[in-house]
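One chain of protein is taken out of this complex; the other chains stay put.
Let's turn to subunit A:
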Amino acid sequence: MKLTMASSPHNHSHKSVNKIMMTVMAACIPGILVQTYYFGFGVLIQLALALITASLAEALVLKLRGRAIWPSLSDGSAWLTAVLLAISIPPLAPWWITVIGAFFAIAIVKQLYGGLGFNLFNPAMAAYVLLLISFPVQMTSWSPIQALTLESLSFVDQLAMIFTESTSQGVTLDVWRAGVIDGATGATPLDSVKTAVSQGLTVNEAMSKQGFGALAGLGWQYVNLAFLLGGLYLLKAKVINWHIPVAFIASLGLASAIGYIIAPESEPGTLFHLLSGGAMLGAFFIATDPVSASTTNLGRLIYGAAIGFTVYVIRQFGGYPDAVAFAVVIMNMAVPLIDHYTQPRTYGHGAKS
């Protein structure tokens, strides 16, 4: 028998980077399926585009940096970035949106900072912010959910719309988005509530239109619930800690509850905020990125709460309808500071005498 001396930590969780990334991607599957059900095959086409671009960009930069390509590529972190970015992009956005976004996320936000583990910002969200401020029209043109459209698009039509910006019959995205059932618009629930409130309508009037369900936006509520399900699986699998999602949800919920008490006619309420836009995806999949998030438990609570609060402030008072990406990127910048002030005391050091 051979006894080997290994350095601490002796207890190993046997989680490789690859395994963690694959688990997170697997947890995304319910959300992706629900999103595909409501918004069409465009979701999957964007996913494929993002995966291919991210892999090529990662391989290219690794080659330029003189690193071995396969070990880094196969850890799956680039693929996870691609998945998160593709989910956030409107399903029928032109192909170059996804290609630019995935390339920027991998080549610039991740690899130029030194690759996995060194990136200051969450690559998917930084790329999303780049796309949103560069191409505001394309990035806010979400398709109406399939149940509300007069004519549904086939897979081939959606493919044609993504690559040539119109179907074989010459229907462009704008024309198709205009052809929805009376009273509904192609705007996302967050967007239409915001527009209605700015026009002087109350939230109840805004939400009595087509496109709103029992909890929040039609379709969107189930997409968010599906991501919540995936997130709970991640908690169960111990891939993420509870601190960030709980702090995120509690802070967003509390802020919107206070807002609802103060101004009920211009404030859609807690449930709407939690089940709209990228709230659940952000809480469980994006804010919990182990590289760019805070690393201490207290820090995670502060980080998650700050993101939730920022999301609420930007949604309610800012110029953009949704804010998860902005909030995450802003708080990424604060992480070194948070980590500095929340270092746990190690045994034998730093006690107050």
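Just so it is clear, a residue touches a chain if its C-beta (ideal position, glycine included) is under 8 Å from a C-beta of that chain, and two chains touch if they have at least 3 such contacts; residues count from 1.
Methods note: contacts and distances are computed from a predicted model.
Within the choices "Peptidase S24", "Spermidine/putrescine transport system ATP-binding protein", "Ion-translocating oxidoreductase complex subunit E" or "Phosphoribosylformylglycinamidine synthase subunit PurS", the name that UniProt assigns to the complex's undisplayed chain is "Ion-translocating oxidoreductase complex subunit E".
In the complete assembly, the contact with the undisplayed chain comes from A:Ile108, out of A:Met25, A:Ala57, A:Leu80 or A:Ile108.
From the set A:Leu130, A:Ala226 or A:Ile286, the residue in touch with the chain omitted from the display is A:Leu130, counting the whole complex.
Across A:Gln138, A:Thr188, A:Ser292 or A:Asn332, the residue that sits in touch with the chain not pictured is A:Gln138. For subunit A, the residues touching the chain absent from view are 108, 130, 133-138.
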